[in-house]
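The complex appears here minus one protein chain, its other protein chains still in place.
As written, the chain order gives the labels A, B and C, with residue 1 at the start of each chain.
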């Protein structure tokens, strides 16, 4: 009889709960991992309460966490049972033609690297499955706590991708729209890549404070009027070099295109949840000829980037602790943590559950 | 009393005619040029009959041509009276911060390099003015005819930019939407950069024939149904690596995003003439995370690129003659040529007036 | 008792011969392949007669070929026994951190993706082993012959990499030094990427003829004097935009740096076989500040690039047949083919053995 595991799942649209499922099995290249810490993500909220990936029955949630290996496949070379590991939210098939062409997140098709809580069960389970263990895991280095490790799964990866797709150069003026946890990591990423003037668009006091700590030089609050006008005023009408979209809805794209210079980049790491179309404002886009490039992508994970970004934490150049506002203890607290993420109390940035 | 020149101008919306104007004066870094050949552009049609740049009174038309220098400013070093020169449609201020940052076409602000028939009079004049002559002119090499030289002003530059912004790599599958003269040069540019499968979307038989000559391997005709479905069918459902938009309207962007692979690029060189917004289809764009990058820009001109692209003609690697379907003779024929461009008879690709 | 296979091997420095070895075994992600065609490479000559990888005993030679799958591992998804496949000379570990960072050819360490006839037996065996079959094989498309398929293993991949690392742009002037088979493919690659003036440095009449067919516009023959002076003369003293090094020895680097413009690239795909150092000429390199970048790398293979470059052959944009000057028949002819490669008769470019 198959071993069973307890897991926290989406039961259907707008419904979550604890279930029992067959434990995952371990392929030859794979690993099974017992979570040591987990963090819910706004994406889990989108999945359950906004139907982001359609209706699903008994889909285990969660794609941010770290854990301890409990089984490895016969072809796994670099990891063994007992290793404590970082796990990315996206776990590509690294041999795929898409990965070979530079786009591992889309292995097997658009967004195909996104497996946890999408094409297979997520991490909120007593045991979860990781494909291509050698490529998709990394050891948790000494000096990084379990809670901090969880931030590497998605928040750091996604926020930094925003800065990378914006191709930020030394001394550029950058505007990050949205300063939830992804936006904060976009601020940190933009600052680490050498932005000088760094505008953060947001209003929640705790987020504003943390954004400043991550290098934001000016705060733009939509409550004070048009964010475009504020950005233009701060740049003497010239516009910003780059915009990172880490919040808002499809209309925010209009503002992003309006505030960026000709020759600039709008880099999106936001999930667009509604509307058939994301509108580019025609005139502000130079009737098609503005050289305002529009980028957007899914975080790129894997051992290489897990190790690389962890090294920023080890050398003291990135501190994710200010993002972790709520720490809960015990696997059962995963539910409470998710509801925190859904309800977003004023003082919440990111909750973590230590198991 | 100021010298007068005869010129062909936009008299107002939907009205063109011959006027007399004061001859342009030559700044220290500039040149005055007498046209030897001129070509009307669809942009001239947009300007007069679609209000692309608003209502204008007595604005001299034309930004495609070549000519002979009749005066040079005191600071011009590399050109002299009598030189026969290539002239780009876009004539940037090369010392501007925008040019220094890699975007000369936007010197002084978005689209600021576009001066002819926009911020100053165009080329359809007995004498026209070229700013920063050393940087914006190039000698017409032996072996390039006057008519061919006209194709370098805009058609080659714009079509090739489409291929460049698409960052086409050896062996990629590319779809060019629109095979008017810019689209044909996009086909040629994509082919020259090493596209293997090269789809050309169009229906006019003459354009189809020329597109094949420029390397198109398959023709997609919208009359045969959805161009997206045709492109997907030709790629076994995988989509194309890159799309170059060189025609259509704002809804064509939807099709471009639908047919391109995750990790691909939509590169726009089309003028979007109507609608407040250019719509990106949300789901096909991976809800913001598809890594389908959207680029679009204004041709980049200048002496360096004029010489570089002319060298492709000199070495026999680019032949623009198949595009030149109509050759007229005499300055007075500029009007007829423009009306040809407006009315687009079935056998027209590009008319040129030899003066 | 282990199954035995007959194979052609390096017996030791300067010695080759036929041996019997245990047949390779097939890992879960791997495939065993029976060669259908094989081509010897100059690298095999370097290996045996120049000690390029040190002394080796009974190392099976060969890394260019195509074949039919005779066994696949349990985890292989996309290939099955009987499939006829393209095989790259370099077969990376695609999950490695090096591959994740964009350098699959160096998976596991510098040049680590080079396994055939280096860290394991090569292809000149009744059966050979391919690691990570899904990632390192591609189906031979209809329309590509077995002999042509062999050219994809290394010649096309290596020559094209030269053009890629040179970052050739539309209309640039390029010099390819060396027009053996790799150099010829560098000429073809440079031409396919849009070089206008394309100088090929060589002297053998057959190679010169083929180089012209691949787009070379001028031939530089070292018998006519300094190749640097010839290149400078052809460019009116300005130098070339890019150089691809596909032949010569360490001193050829001096000439490459001398003939390239400030801001240009020297892209090396040559094997440097002797000397402790490759000298960069100090003054010609602008005392360190010339922006003459020096690139060099090992071919990048994998299914993605095999398919991509095969598509250039399928669409008629690349024809490798002119390179295949000698076709032999029968597995036993592998030895003769290798000796042809070693002795280089005047009319030889590339021999292929059809099995």
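Everything that follows uses one rule, which is that a contact is a pair of C-beta atoms (placed from the backbone, for glycine too) under 8 Å apart; a residue touches a chain by one contact, two chains touch by 3 or more.
Just so you know, these numbers come straight off a predicted model, no measurement behind them.
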item	value
Which of B:305, B:326 or B:350 contacts the chain that the document leaves out	B:305
Among A:115, A:129 or A:193, the residue in touch with the chain that has been omitted	A:193
Chain not shown: contacting residue from B:95, B:143, B:275 or B:330	B:95
Where the missing chain touches subunit C, by residue	52, 98, 101-103, 105-106, 109-111, 245, 250, 253-254, 261-263, 268-283, 285-298
Interface with the unshown chain - residue positions in subunit B	27-29, 74-75, 94-97, 99-102, 104, 132, 134-136, 302-305, 307
Contacts of subunit A with the absent chain, listed as residue ranges	160, 163-164, 169-173, 189, 191-194, 196-198, 215, 217, 305, 308-312, 314-315, 317
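One rule holds in what follows: only the chains that are shown with their structure count from here on.
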item	value
Inter-centroid spacing, subunit B versus subunit A (mean Cα positions, whole Å)	41
Residues of subunit C engaged with two or more neighbouring chains	305
